[in-house]
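A protein chain is absent from this complex, but the other protein chains hold their places.
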Amino acid sequence: MSYLIDLATKNLFRNKLRSFISILAIALSVALVVFVKGLVGAFIDNMYSLHIQYQAGDIKIIDQEYQKKERLLSLNYPVDGFNGGGIKAMEGELKRIKGIKRVIPRIKFGAAISTEDEMIRMMGWGVEASKELEFTNIKDKLVEGRMVRRGQREVVMGADLLKKIGLKVGDKTTILYQTSFASFKGSTFKIVGKIKSGLKLLDEELFYLPLDQAQKILEMPDMATDLLLETDNYRDLEGVLAKVEQLFKDKSADQRYSIIPWDKGYSMIGMLKVGEKIYNGIYIFLVILGAFVVINTMIMIVKERTKEVGMMTALGVKSKEILSMFIIEGIIMGMVGSFLGVIVGALITKLTAITGIIDYSKAMKGVSGNILMNPIIRPEVDLSNLLYAFILGVVVTAITAIIPARKAAKLDPTEALRSN
Amino acid sequence: MSRFKILLVTLLTSLVLLSNLAFAMTAEEIMNQVDEYHHLKSAKVESEMIITKGNRKLVKKMSSLIKGSKLGMTEFTNPRDRGSKFLKRGDDLWMFFPDAEDIVKISGHMLEQGMMGSDFSYKDMMESAKLTDLYDFKILGEKEYQGRSCYLIEGIKKEGKDASYYRRVDWVDKERYVPLKEELYAQSGRLLKIMETKKVDKIDGRWFATHQVIDNKLKRGTETEYRVNSIEFDADIPDNSFSLRNLRR
Partner (left out) sequence: MFLAKLALKNLTRHKRRVLITASIIALGMAMFLIYDSIQTGLNELSFANIINLETGHIQVVDKEYWEQREKLPLKNLIAQSENLSSVIKEIPYFKAATPQLKFSANLNNGIDQLPVLACGIDSMTYSQVFTTKDYIIEGSMFNQGKQETILGKKLANLMDLKVGDYLTLIFKTKTNTFNTIDLKITGLLQTNNPKINENLVYLPLSLAQQSLNLEGKITGMTIRLKEDGVAQQVSEDLNQSLASLDNKLAAHSWRASAGEVIAMSKAETAEKLTIMSLILLMAAVGIVNTIILSSLERTKEIGMMKALGLKENEIIFIFMVEAMGIGLIGAILGSLLGSLVILYFNLYGINLTALLGGVGDWGLPVMGRLYGYWNLSAFIFVIAFGVIISLLSSILPARWVARKDPIEAMYGIHN
């Protein structure tokens, strides 16, 4: 077998230019696959992770009534634990389930700030700062100052929101809200951080404050409006989900609360999943394009070397071995091309990611704050992507090499020797 | 019976008739009197508002200084809202919260909101014009209510005037000039609210409703009660009690 490989390699070197062009074509399509996969992956994964971080968690627990009237931001249907036992206790029970990494409580409420001309409406998120910093990417989005600290009357706001109210980091502001007992109140907070994320939700619509402060001012001790759960692997929720549902059933809380996994019940996610599937087909297609060049080359090779093949057959080389030899030639071209393609692809991908030239910011200007999409798309260079593209390149090239190779193997030796 | 008797009867009858004429008041005059009694030239009031929403009950206690229809300062004294104050000055509404470092001016949409979850909007409370300026009143008749004899008076909003309710029907206690019941209607004729006076007290020579209940007919199970615990009329309140500085303290 090894002599076949040697032979194949030698053959490739016999016509360097031809081999080079074929390798180039494969490299190009493989590079393309790496780039597009990185792009699409970044786009979709980005939307998934933003969705999980800010809307759904891996699993979300909310009161069923709250879910129905979600747009009203009512404080009348909070998550207050099992049988009123408070969320701290609930968190303790949930953490005991294997697979649950973190429990992230949030209180969302409507608020307003009075400026000279008008009252600006916004949404407040009472959060546990350390958990938010770990679970979401908010750390990278803080362009000025820092995140809020537990126990302090502080808020962090988006850059656009700050502009709307005409304040900056370091200023104090009085925020008006209605407590869960319908008392209209106002409290003064210090602005300690500014966020610029490209997400309308974070930049324009909401502000962060410490959970304990929110609980205090809204008179919601040990409560939250949403409870987000982070699991070990968001792509494999079945087991954990079942355990959580069991826990709630045991505590007779399953009639009151909804347990929602991140990928069910959100229609946009369904759409993205379909998109993922469509793209897989496109990659294969791209590589086939490059493989066409290989076919061209192989056919020519076969034609050129008919005499040679005839000679080999006459010398006793079996047709299976001839077949293998040509296929190996194809595979070698495929491997070298794919390897080069992977490197070039990775480079291009990395470049676009670093420079951030794919920027949809302008297009996202008017889109609803519910759409969480990072406008600057940074394609990712993922080892699995590279492997996928490499293998795809080699396999497709090998397959396309089969046809001309079989032709060669089937040649009648006498005819072959006579040909020109 | 002589001519003399006939004269006497005629005289007496005319006297009675005359006296009736003299004492027959127009709807406008009645409502003016209602306004008068209701109008607080200057007063210190301790009151409370009880808001019932389904099975939730909220109690707000207030301490107010009122001067005429343009100035009013109210401080909440119930535990949940203690320290919150609001100041009405003409058309402006300012609020102070103990947890806030500065006062806040309330404008626009917020004014339409129910105050502290009640059915009174801040705008309702700011309404300072006299009833007779906003409505054309007409006496519909006389009715008895809670054992008291009342004028039944209907008011229709004057064209172009800014008032929340298009039509109101008041049961005004004849003797005391206090509305014992009030029905408030939307322009479509839909009954929006019913106000019933549960208690009337005579304080400093005038009759004043000290316990009222308002039922919102569009939202089931909600009711707002208003009680005046103490009121001092014609108190001496200096103007600077209504300053923004005073609000801040």
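Labels A and B are assigned to the chains in the order they are written; within every chain, residues are numbered from 1.
Here is the rule we use: contacts are C-beta pairs under 8 Å (C-beta built on N, C-alpha and C of every residue); 3 or more make two chains touch, one makes a residue touch a chain.
What you see is a predicted model; the values in this text were computed from it and never measured.
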Given A:K10, A:K303 or A:K410, the one touching the chain that is not displayed: A:K303
Residue of A:K10, A:K69, A:K98 or A:K163 touching the missing chain in the full complex: A:K69
Per the touch definition above, residue among B:D162, B:E175, B:D204 or B:D234 touching the missing chain: B:D162
Positions on chain A contacted by the hidden chain, ascending: 14-15, 17-18, 21-22, 24-25, 28-29, 32, 68-69, 71-72, 267-268, 270-271, 274, 285, 288-290, 292-293, 295-297, 299-300, 303-304, 360, 362-368, 370-371
Residue numbers in chain B that touch the chain omitted from display: 112, 123, 157, 160-166, 186-188, 190, 192, 218-221
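The rule we apply is simple: only the chains that are shown with their structure count from here on.
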Chain A-chain B separation of Cα centroids, rounded to whole Å: 62
Touching residues (chain side chain A, partner chain B) in the complex: 112, 114, 118-119, 172, 174, 176, 178-179, 181-188, 217, 219
In the complex, chain B residues that touch chain A: 51, 53, 58, 60, 80-81, 84, 95, 97, 99-102, 104-110, 113, 115-117
